[in-house]
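A single protein chain has been omitted from the complex, and every remaining protein chain is retained in its original position.
Right after this comes chain A.
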Amino acid sequence: MIEFRDVTKKYPDGTVAVDELNLTVEAGTITVFVGPSGCGKTTSLRMVNRMIDPSAGEVLIDGEDVRKSDPALLRRGIGYVIQQAGLFPHRTVLDNVATVPLLSGWTKAKARTRAAELLETVGLPAEMGKRFPAQLSGGQQQRVGVARALAADPPILLMDEPFSAVDPVVREGLQDELLRLQGELDKTIVFVTHDIDEAVRLGEKVAVFRQGGVLAQYDAPAEILARPADDFVSDFVGRDRGYRGLSFVDNEGLPIGQVDTVLVGGAHSPSQQWTLVLVDGDKPRGWLAPGSTVDGEWTTADALAGGSLYTRGTPLRGALDAALSSPAGLGVVVDDAGAYAGVVTAEEVLKVIESRRETAE
């Protein structure tokens, strides 16, 4: 558990970066600090591992004021990941990951064995350990940065915009990976971002900061989207917050229908209905429009591209998006293995939302 008690940070030039922050980060959760640039997120984060000391107030880890600890020793017990990854260019990937264990006096062999395990944990092949940081993509460097932070198995992980510099597709992969890792490792993670989508996606609790280092709202993400504390938060979470809020609405009561399906290349007689094209036996891959004919050797190229897929049992946002993005107006539902499981319509999703509203009232 990390507690900020009346923490203020005023820089020598008079800038108040953090203003009387009071906040408790629960152990074993991901807590996200989010807000526009310059609102004191980084400063707040860095007061936890004493990269910065507060001007007033105190930061406690498990009830102990961090200022009682030697900074170097304190930091070896806290994982630290930054935006530029900050990998040591002169060391191999493996030795980068082994840094903290080596600082803590492990033998070289033991530290390297541990480092190799961690590469696997963050989804990198063991051979990559021999490479140098300059030979890695941005996304791979960030994975190494995470592995390096985890090397000494610290209970706390501080992450400052770790995924902001990679492209959106890679970023999403890294976010999924972090959630998966957290499922296994159960760390206390403080994650800084300026991206509200990322905050809502990763955070069990989200702290929204505003200019001047003031905490505007500290709540579960669904709560922040549904009930912003003030105009600033409401502006910051943006216009799509109603739609984003569906990320937190479960799918209970959502009816799943069925459509005709055809295996790619298989015999198809023109039908008055939309027909879903499957590949590899049961994987959805596009649509045949009503009345369309395909003969002879046909491939997925002859079908219309499909929309996004909705994994059964996940929140309604994915269901609505699948329906809206499908050329047939039918969102394709898949099971965890990606196999066709049925279809949903936007209308049915909206009905579920409406009925929830009624029961809530």
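Convention: a contact is a pair of C-beta atoms (placed from the backbone, for glycine too) under 8 Å apart; a residue touches a chain by one contact, two chains touch by 3 or more; residues count from 1.
Here is the rule we use: contacts and distances are computed from a predicted model.
The subunit not displayed here is recorded in UniProt as "Osmoprotectant transport system permease protein", chosen from "Osmoprotectant transport system permease protein", "Fe-S cluster assembly ATPase SufC", "Cytochrome d ubiquinol oxidase subunit II" or "Carbon monoxide dehydrogenase". Check A:I82, A:V122, A:V192 or A:L288 against the missing chain and you find that the one touching it is A:I82. Among the residues A:T31, A:N49, A:Q217 or A:S326, only A:N49 touches the chain that is left out of the figure.
The residue from A:K68, A:H90, A:R239 or A:R357 that touches the chain not shown here is A:H90. Residues touching the missing chain, restricted to chain A, are 49, 51, 71-77, 80, 82-92, 99-100, 103, 132-135, 145, 148-149, 158 (touch as defined at the top).
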